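Complex shown without one protein chain; remaining protein chains in place.
On to chain A.
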Amino acid sequence: MNGPDADFIIIGSGPAGVSAAFPLIAAGRRVLMLDGGDDAGSQEESRSVRVLGSNLESLRTDDGSSPKLQTPAARGILEPFRRQSGITGDGFIPIGSLARGGLSNIWGAQISYLDAEDIANWPIDIASLQRSYEHVAKRIGISRNADVAIDADGEPVLPLGATAAHVLHRHQAVKPADGSFRLFPAVNAILSAARPGRAACDLRDDCLYGCPTGAIYNSRRDLLLLRKSPHFRLLDNMQAISLTHSSGWTVGTADGSSFSAPRIILAAGVLGTAALLADLLPFGEQGLRLLNSPTLAVPLLCPPRLLRSPTPTHSLAQLGLSLRYGSGASDYVTGAIYEVGTLPAQSFINRMPLGRKAGRAAFELIGSSLLVGTIYYPGDQSHSYIRRDETAGKRLTVRGGFADGFGLRDETLKKMLRREWKRLGLIQLPGASLAEPGIDAHFAGTLPMGAAGPFGTSSDGELNLHPGLYVVDGSILPDLSSKYVTMTIMANADRIAHRLAETEANSAL
């Protein structure tokens, strides 16, 4: 047998995979990264192609999901996974990618940080996570939306949309009844100042169609940096389909190749990782628990902003919010507020009971005063399981649902939200909707750190009973708060990779 292909094989080039790669390479480890997709095409295309798709993909009827998931860029990212992963949904929309850069090609770049209370049940301390948050933040570039020139921490800021600014001022002027509601300028992984290889945000407000300047973080850009290292190798179109252990680990791929290394790091995204482990895990009757965030969308009208034109800004989240709905540590929701005027008009016109001509006129009339709030519940409000269909071989089905008593909590929350909208001078329009489980794309908790038994992992993400097999994506987060999850996935992957680089270095001595 030949020697190992690398010290580590990382499967997946999304945010988790690249975050694990950097510390290992810095420590001089040889890393081979396999990705099931390839370069999903250059983004330097004309606006026409980005809006319509090179194949006119977006000339199709609206399927009712979020505008983000309908853009031509998104189809290229999501469809290969849909076809090849063997994962289907039952009351659940399984969202995953098989493209270089994973879902960060289409994500919303909203950033949240967990605090000590959020990770009370994790087998790690907050200081180690915070160190990694800093590493990641420095690498990817994070800015705030504010209507002041420079924010308190000296981070560069982006201009806040005028309607969002209006709402934020109102929030500051009219204090909330209690401390349960917070509203603040959103924190996004968007560059407000250029850096090598990436330009600053040009406020062109069509972010949903992909960011041609590279201002929005996409782990595909990190791969360019990684590839400069002689210790790093990336192989595209290498969909891992099997993992076998003898003296080390061997990865078999869909095209029949195999690669081996003493240690494997799984970063295929929560669903991709579960599919890869299908043969190693005793799924059982109930299946594998999957945490996801039930998601609510609420259209809002800001009357004082009627008939004004939108101001130039990016079209991702403008404001962040959070609201407590219970007394438990995780009993809060997190959300974002988008300005509709900067989003593609069609997605809204398609939902109006008006003709298209009148619908567009209406959109132009009130678009700049329209906001959409998206609200995420914590993962304990979901009730989703990944099951293995024994009759169909390796195929997995995700069955989605909500936790017991969710309906009641949802009603309470909506009531509290209505109170806050009123305080902010916003009118909630009809059309609020709870999304089908899975649409949130915030998945976690299948193989929690610190749990015993075949579905648990060590605090370093090493899968119980399978030494040398590490998981660094959202699978190992023991619980899922309502906060945006990717920054934490990246920080945790960074933390684990530092630990692996250290212990490896020690054992090599």
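Here is the rule we use: a contact is a pair of C-beta atoms (placed from the backbone, for glycine too) under 8 Å apart; a residue touches a chain by one contact, two chains touch by 3 or more; residues count from 1.
By our rule, contacts and distances are computed from a predicted model.
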*Which protein name, taken from UniProt, belongs to the chain you can't see among "NAD(P)-dependent oxidoreductase", "Acyl-CoA dehydrogenase", "Hydrogenase expression/formation protein HypD" or "Sugar ABC transporter permease"?*
"NAD(P)-dependent oxidoreductase"
_Looking at the full complex, which residue from A:Gly28, A:Gly328, A:Gly355 or A:Pro467 touches the chain that isn't shown here?_
A:Gly355
*Write down which of A:Leu307, A:Leu408 or A:Ala452 is the residue touching the left-out chain.*
A:Leu307
*Residue-wise, where is chain A in contact with the chain that is not depicted?*
46-48, 51-52, 56, 58-62, 206, 307, 344-346, 349-362, 364-365
